[in-house]
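This view holds just a subset of the chains, kept in their places.
Naming follows writing order (A, B and C), and every chain is counted from residue 1.
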Amino acid sequence: MTETVPTVGIVMGSDSDWPFMQDAATALKEFGVPYEADVVSAHRMPHEMIAYGSEAADRGLKAIIAGAGGAAHLPGMLASVTPLPVIGVPVPLKYLDGMDSLLSIVQMPAGVPVATVAVGAARNAGLLAVRMLAAHDADLRAKMTEFQEDLKAEAQAKGERLRR
Amino acid sequence: MTETVPTVGIVMGSDSDWPFMQDAATALKEFGVPYEADVVSAHRMPHEMIAYGSEAADRGLKAIIAGAGGAAHLPGMLASVTPLPVIGVPVPLKYLDGMDSLLSIVQMPAGVPVATVAVGAARNAGLLAVRMLAAHDADLRAKMTEFQEDLKAEAQAKGERLRR
Amino acid sequence: MTETVPTVGIVMGSDSDWPFMQDAATALKEFGVPYEADVVSAHRMPHEMIAYGSEAADRGLKAIIAGAGGAAHLPGMLASVTPLPVIGVPVPLKYLDGMDSLLSIVQMPAGVPVATVAVGAARNAGLLAVRMLAAHDADLRAKMTEFQEDLKAEAQAKGERLRR
């Protein structure tokens, strides 16, 4: 974790989701975006969860990344108490391949959106947060463009190898 | 609504769910169970929702029926702040036939169960609440047994008509 | 199994479901709720199943927990012959991830509700039964509230560890 004031909060219902969610942290680190990570369970600590969301903007966060599985209520509940964009990561559980997590996160009612990424796609959640920040930060935007160039170069190198 | 202290709370995220949810009220009325009905939105009034759940047991409620659609968080969030049994009714929205509502309600994590009924089955939610009460109330249990006898008689009469 | 008169019956179609279903028993034991466990197969011993359900209330049971997989008929059939609340646990089989079990249990017709919990969620079935009893038992309700506090404390401790 960085020592500066965090810009992005990464939260999850249990530390058992951390193996998935730490990819979000890694992505943020790659772009030098300070973040914090915490367990904030919608179902086990609802008052603290409400408090976390309610105070997030005033504490300086610019986006919240929330991972949850099954009847995944954390992203949506946070979105209901913060004006910040909330990014939801559907964590796949033992059954149903994350389809329950996906629908529980993405199908939010009018008025309270959650920016949902793919099942298990915590890295993309981190990158999406970077894009949100980069829209207002030319340096970060340049880094994202460079990152996309790198992705291209890697893909091209793979093609090279495949062609011999 | 009855004038006595309500035993069951029927809540939903919007009064647009009332056409579905009033079947729960009707069922309770048929059994003489006093109830209250209210709009308690997880996403639009999260603090009030938390308060509703937290105070439910002390106000004398014995069960809560909560209807919700899409990313349906109301039943699960209420279950997280009350020790009472919460009955969840998956309300079908315009798309996906209520499958999103069903999974968002039923797939709760260990520790916080929601008693889920069929998609759109508010009447059964009411009857399930009656059964919960009837387990501790011989009169009500007798009424439920009688109700089941009536269901049988109706079904038998239908068979009669079908056979000529 | 406890020596006092059981308050909750835990039944399943085969003892091969016991690895799943014993989590319900554990939950009940944690709360000091006396229970019984039995194999009552809807498809292999239908008369005994009907008898089990018909006599459950008179034997003093306050709720029945029934686990079943695939074309899971046990919870619904029991619900049709008892006035007690029946809690259905969708047991996942080798294929389809329990989606068949879930739909076969939850989609009950009007008049005969089953309180359905998540796929494989036998522990939550036990906790739901405790909640039903707790609504009529202040001591048990206090225990459930305490249990919820413990869940919170654990989640907070996990957050602690995650934050360092």
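Just so it is clear, a residue touches a chain if its C-beta (ideal position, glycine included) is under 8 Å from a C-beta of that chain, and two chains touch if they have at least 3 such contacts.
Keep in mind that what you see is a predicted model, and the values were worked out from it rather than measured.
Whole-complex copy count, one sequence throughout, 3 copies displayed: 8.
Note that only the chains that are shown with their structure count from here on.
Counting the residue numbers that touch the partner chain, chain B and chain C have more than half of them in common. Least-squares overlay of CA atoms from chain A onto chain C yields a rotation of 90° to the nearest 5. One inter-chain figure worth recording: chain A and chain C are separated by 35 Å, centre to centre, where each centre is the mean of the chain's CA atoms. Chain C has its Cα centroid 18 Å from the Cα centroid of chain B. Among the residues of chain B, those in touch with two or more other chains are 80, 106-108, 111-112, 114. If you check the complex, the residues on chain A that touch chain C are 1, 13-15, 18, 36-41, 44-45, 48, 70-71, 94-97.
Here chain C touches chain A in the complex through residues 92, 97-99, 118-120, 148, 151-152, 154-156, 158-159, 161-164, going by the rule given at the top. For chain B in complex with chain C, the touching residues are 57, 62-63, 80, 83-85, 87, 102, 106-108, 110-119, 121, 123-125, 127-128, 131-132, 134-136, 141, 144-145, 147-148, 151.
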